[in-house]
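One protein chain omitted, others in place.
For clarity, chains are labelled A, B and C in written order, and residue numbers in each chain start from 1.
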Amino acid sequence: MHVILDLCLVPLGVGVSVSKYVVVCHKVLEETGLQTSLHAYGTNIEGEWDDVMAAVKKCHEAVHAMGAPRITTTIKLGTRTDREQTMADKVNSVEKQLE
Amino acid sequence: MHVILDLCLVPLGVGVSVSKYVVVCHKVLEETGLQTSLHAYGTNIEGEWDDVMAAVKKCHEAVHAMGAPRITTTIKLGTRTDREQTMADKVNSVEKQLE
Amino acid sequence: MHVILDLCLVPLGVGVSVSKYVVVCHKVLEETGLQTSLHAYGTNIEGEWDDVMAAVKKCHEAVHAMGAPRITTTIKLGTRTDREQTMADKVNSVEKQLE
Partner (left out) sequence: MHVILDLCLVPLGVGVSVSKYVVVCHKVLEETGLQTSLHAYGTNIEGEWDDVMAAVKKCHEAVHAMGAPRITTTIKLGTRTDREQTMADKVNSVEKQLE
């Protein structure tokens, strides 16, 4: 089952600036070899369900290991059985119609 | 790693009424034995990370198996290392302060 | 336009415990007279679009006024034109089918 997921992980109890935790998550995701794309309110990830979910778990573990006592995460995720679709397909489909 | 998760699964391409899919998800969750609580915009679930995430995956598989070609899901999830906290603890903490 | 909304407001830069901010939000919501229902990962609210959105804004203003320098909020919201539906209708529809 292929999944496109939008991950927004927020550490609590570590002050107001959270970018260093986002950076570590991004490195964790890069090590997995999964396709990712950073935006201003999260990171898009795509791949097989188990791989993507394992990556999300590793992000939580890494951010707790950095000292964050609490994390709240918001995820959007999509699966479909009718056809294959990548993150790029989704963006291209909209941009093509906008032209 | 204990997690409290809010699951909102939405099947697409099956018409405007989605409650029968929510019902099947709820049955899938009940079979897992995990603690759950239904509300008007999702279901709260708590347990060990791997158990909860396996349950979310089973919900996607069950809803696709019912014929939904596409699913979009929104999840909020929280983990903490500073102390144990249940779903009931969270609600009680707020309600106590509201009295 | 009637809306059912799930609000999860998270103050950042105020330490690990956020329940007192949730309490203030709940009081702000109560003062609006809107129908609300607290759960373990947010609060369901229903009413007219403008009233509900004004309430969400008031919550942000109140939490900043308490000293939180940063807030991240996750919202799910639903509108429909085919028929009227309350939060209670949504829960009842599922629970009836679960019996």
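A few notes on this one:
Basically, a contact is a pair of C-beta atoms (placed from the backbone, for glycine too) under 8 Å apart; a residue touches a chain by one contact, two chains touch by 3 or more.
Just so we're clear, the structure is a prediction, and the values are computed from it rather than from any experiment.
Within the complete assembly, C:72 is the residue of C:17, C:37 or C:72 that touches the hidden chain.
Interface with the hidden chain, as seen from chain C, comprises residues 1, 13, 49, 53, 57, 60-61, 64, 69-82. Touching residues on chain B toward the chain that is not drawn are 10, 12-13, 15-16, 18, 69-70, 72, 74. Hidden from this view is one chain, which touches chain A at 4-6, 8, 16, 19-20, 22-23, 26-27, 37-42, 44, 46, 74, 76, 78, 80, 82, 87-88, 90-91, 93-95, 97-98.
Throughout what follows, only the chains that are shown with their structure count from here on.
A straight line joining the Cα centres of chain B and chain C is 18 Å long.
Between chain A and chain B, the centres computed from C-alpha atoms are 19 Å apart. Taking each chain's centre as the average of its CA atoms, chain A and chain C sit 25 Å apart.
Residue positions of chain C with contacts to 2 or more other chains are 16, 74.
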